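Shown here: the complex without one of its protein chains, the others still in place.
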Amino acid sequence: MQRVAVVGASGYTGVELLRLLSRHPATQLVSVTSRQYAGQSVGEVFPSLQGSLDLVFEDVDPARLADRADLVFTAVPHQAAMEMIPALLEAGCRVVDLSADFRIRSQAVYEEWYQAHTAPELLAEAVYGLPELFRKEIPAARLIANPGCYPTSVALALAPLLEGRLIDPATIIVDSKSGTSGAGRAAKVDSLYCEVNEGFKAYGLPRHRHTPEIEQTLGQLAGRDVTISFTPHLLPVNRGILSTCYASLGAPLTLDALHSLYRKRYAGETFVRVLQQGRLPNISQVRGSNFCDIGLALDERTGRVVVLAAIDNLVKGAAGQAVQNMNLMLALPETTGLLIPPVFP
Amino acid sequence: MQRVAVVGASGYTGVELLRLLSRHPATQLVSVTSRQYAGQSVGEVFPSLQGSLDLVFEDVDPARLADRADLVFTAVPHQAAMEMIPALLEAGCRVVDLSADFRIRSQAVYEEWYQAHTAPELLAEAVYGLPELFRKEIPAARLIANPGCYPTSVALALAPLLEGRLIDPATIIVDSKSGTSGAGRAAKVDSLYCEVNEGFKAYGLPRHRHTPEIEQTLGQLAGRDVTISFTPHLLPVNRGILSTCYASLGAPLTLDALHSLYRKRYAGETFVRVLQQGRLPNISQVRGSNFCDIGLALDERTGRVVVLAAIDNLVKGAAGQAVQNMNLMLALPETTGLLIPPVFP
Amino acid sequence: MQRVAVVGASGYTGVELLRLLSRHPATQLVSVTSRQYAGQSVGEVFPSLQGSLDLVFEDVDPARLADRADLVFTAVPHQAAMEMIPALLEAGCRVVDLSADFRIRSQAVYEEWYQAHTAPELLAEAVYGLPELFRKEIPAARLIANPGCYPTSVALALAPLLEGRLIDPATIIVDSKSGTSGAGRAAKVDSLYCEVNEGFKAYGLPRHRHTPEIEQTLGQLAGRDVTISFTPHLLPVNRGILSTCYASLGAPLTLDALHSLYRKRYAGETFVRVLQQGRLPNISQVRGSNFCDIGLALDERTGRVVVLAAIDNLVKGAAGQAVQNMNLMLALPETTGLLIPPVFP
Partner (left out) sequence: MQRVAVVGASGYTGVELLRLLSRHPATQLVSVTSRQYAGQSVGEVFPSLQGSLDLVFEDVDPARLADRADLVFTAVPHQAAMEMIPALLEAGCRVVDLSADFRIRSQAVYEEWYQAHTAPELLAEAVYGLPELFRKEIPAARLIANPGCYPTSVALALAPLLEGRLIDPATIIVDSKSGTSGAGRAAKVDSLYCEVNEGFKAYGLPRHRHTPEIEQTLGQLAGRDVTISFTPHLLPVNRGILSTCYASLGAPLTLDALHSLYRKRYAGETFVRVLQQGRLPNISQVRGSNFCDIGLALDERTGRVVVLAAIDNLVKGAAGQAVQNMNLMLALPETTGLLIPPVFP
């Protein structure tokens, strides 16, 4: 049984990782760390996990971790991740990093959208862990950059069209909506119940930090530079992302052909569910699961295709995908511990 | 004091009209009708209005209505409206129709998106009642087609750009999100609490019925035919529409210039609030009010402008705009009874 | 036109007071203060009020306030209120205090449940401003202690039974549920959207601070000491309190008799709506209004009466009641500016 640890398990992504790992049949969770909660039991901090996980939060200590765990998930904010990961790697751990620090391949682009990078030497080595699109390099990777939530939904939505050179990349517009857990568990007025409930707004315009990550992936799929319009919105729900993606078709295509394309592309992909023609995805139907549901529409009047992708931002958009990457790294069946049906209603 | 009546006051738009009219200082509500609730008091059917409105629902009888009311609001479904309105007009009533039946000027277009029209002779006479854009014809109108909720938000969002010929109309994409009251009060599984709550989805793709209404208005503003992509989504909130509108600029423009344009266009318009630069609208800030909040963003990387408009779908998107039209028709100050600050939180 | 000011208008009670005062026809709001927001316009801090209230937040300065306002609302936390109010009174202002500082008549009881009292000399003078129960002393008062939200709902629910000596006060159990705006606008993890949404819990057991205030009022109505069990719960809604109150009847009573009693007791009280027999109150039907809806049930099997009262915690439970008190103090009709129908849905 392989040993794993979670660093920074105090936010919503952290508790979701613990939920998934607590029931993972082929690994043992040996340590969870959190500066804020060191000394408290997991059940005290997250009553939902009482009885499911019998661990006490420890203070962060990369050196000690390496002795005890073969693989470490880093679920700390960007910048904190890049400061900690070199030591973990050096000590012999493999790392699945859930922050943004190693997702952008170009140091210059990273520094334009974030801040100075303190471990740029690892950027080339880090593998972008979106298995359905880039599975090959994951098993041997030492450092996985676990994709962002918005980028996961958009990449899976548009990959078949870009790989097939069927749309004009310059026309891509992505209108995304995310549940509030994406804003994290920090105490901010903007995230208060009464500020979010019965509300809806866009934010981060015109330059949300997920934009370069999305563009990097779409560019790779398209084989050319891609610049998109991306507008994130805040939904009054706990979990879920729906990305509505628009693009102009290069040449006319039937809805049937479109569906065939997607079904073929994602045949054998357990976690991507291409919906029947006429069906559109709803975030409520993927809640708590690692599924990405994809729906398609064709507007013949405008020549545009509309692709809609729904994921649970904490699962396929974060913790679930991290476990999927771990499974590949540890040579386990990719779906181990992840065949969890969604919780509806 | 002018006498008004409401026909079909049993849904969410109906109860909202009653709320607004119950406090309107310059008109008297003399009759409310509903087949379903005839004989019951308003307070029994809508406990919220107990103590505010002392009326009993009557059965619908156009002839009797005309004796008692100078102006009638028809808040019945499309098709029912066109069957009833000719008789009301003939009997001498003026009508504000909240259905879709007289919004589309072309009978052919109406019949393509809805069904056969039984009163096409009135299509030319009906005035599209969006005061901020088409105020001039409203005061003298006998029949007002009160605009749809989505179309109101989109028209106010894009009018300054189209009037100024600043965007390419062929590039317009509208991604709208509406609260659930827009789906009406009919007992349908799709509208049940557990189906909507913690969910989010698009619907009506690729041909939602509000599309031709939006295109008609945008076309009028642009002075040419306009075909758009329009995607409505269902939000887990009671009230509110946010429309995120994308278009490519014809020529580069600064955000300052964009803001000046909007401020100038809507100067003097009490119900349109152009937000400060850097601010984006939130449906929670217009709840219960007749305001339309507009925010602007410019994406220099793509040359696209993003205009976001938030309204309360039941107020500026329906009952409030209907009262605004009534005020104009009755030569009252346009804001009479509508200067209601939003309810937040 | 009388001049009023609001001190500490930065929380949810504050913005609600501003909403109500902005439309109050017989007073002029001359100043709003907030340490946190001094220098910013009301519309910047509360976008909902843009266009409805053209004021800039000032720093707090009791002396200057007294020159400009006849009556001041203090909407600051307890302890801060008692430090500021003596100076305001001395400077000649009349005060409606929305904090808990002057609600408890006994200094000892106050200090047992809160902390040391620094202005105990005012406790005897302060008038508990629940007009439906204690209207007489309000008009002449210099200092009004505006009741708490839970206590308002409970007092109105049980007053007719206690005044009529119809229940055994020792058997009173109050199970209350409040919307999240009652927790204030401070940035706390416990009030985050994801912590509250889809959740429900009791809190503050077994000694919530509203207990002595409730007991004081019930005791006054009963003419004897009353000790109750009180359990507050947190509801995932923005606004509203529902209090479910249980008590054993001293002697058998029919539901008809019970209804007569309540209708008679509250005849002429605009803001108390005793529901028809068989109807139970819903917080959604009082939202945004100053109404208190009361429903009654009788359990013959146990000899207990159940009284349910619904209010909007920010209106009848805070800002609306404060305005109602102001109206009485300024010799205005008591309902001035408060005849606002609830916003449903």
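Going in written order, the chains are labelled A, B and C, and every chain counts its residues from 1.
What we mean here is this: contacts are C-beta pairs under 8 Å (C-beta built on N, C-alpha and C of every residue); 3 or more make two chains touch, one makes a residue touch a chain.
Please read these numbers as outputs of a predicted model, since none were measured by experiment.
Shown chains touched by the hidden chain across the complete assembly: A, B, C. Annotation: of C:283, C:314 or C:338, C:283 touches the absent chain (contact as defined above).
In the complete complex, the hidden chain is touched by one of A:2, A:107 or A:270, namely A:270.
The omitted chain makes contact with just one of the residues C:217, C:238, C:290 or C:327: C:238.
In the full complex, subunit C contacts the hidden chain through residues 173, 175, 177, 194-195, 197-203, 205-207, 227-229, 231, 233, 235-240, 242, 244, 246, 280-285, 287, 295, 297-302, 304, 306, 308, 310, 345.
For subunit A, the residues touching the chain absent from view are 12, 15, 19, 22-23, 44, 46-53, 181, 198, 238-239, 270, 273, 275-276, 279, 282, 284-289, 291, 293, 339-345.
Seen across the whole complex, the unshown chain contacts subunit B at 12, 180-181, 185, 187-189, 191-198, 236-238.
By definition in this document, only the chains that are shown with their structure count from here on.
Set against the Cα centre of subunit C, the chain with the most distant centre is A. With centres taken as mean CA coordinates, the chain nearest to the overall protein centre is B. Taking the mean of the C-alpha atoms as each chain's centre, subunit A and subunit B sit 39 Å apart. Measuring from the averaged C-alpha position of subunit B to that of subunit C gives a distance of 36 Å.
Shown for subunit B are the residues that touch two or more other chains, namely 198, 238-239, 282, 284-285, 287, 345.
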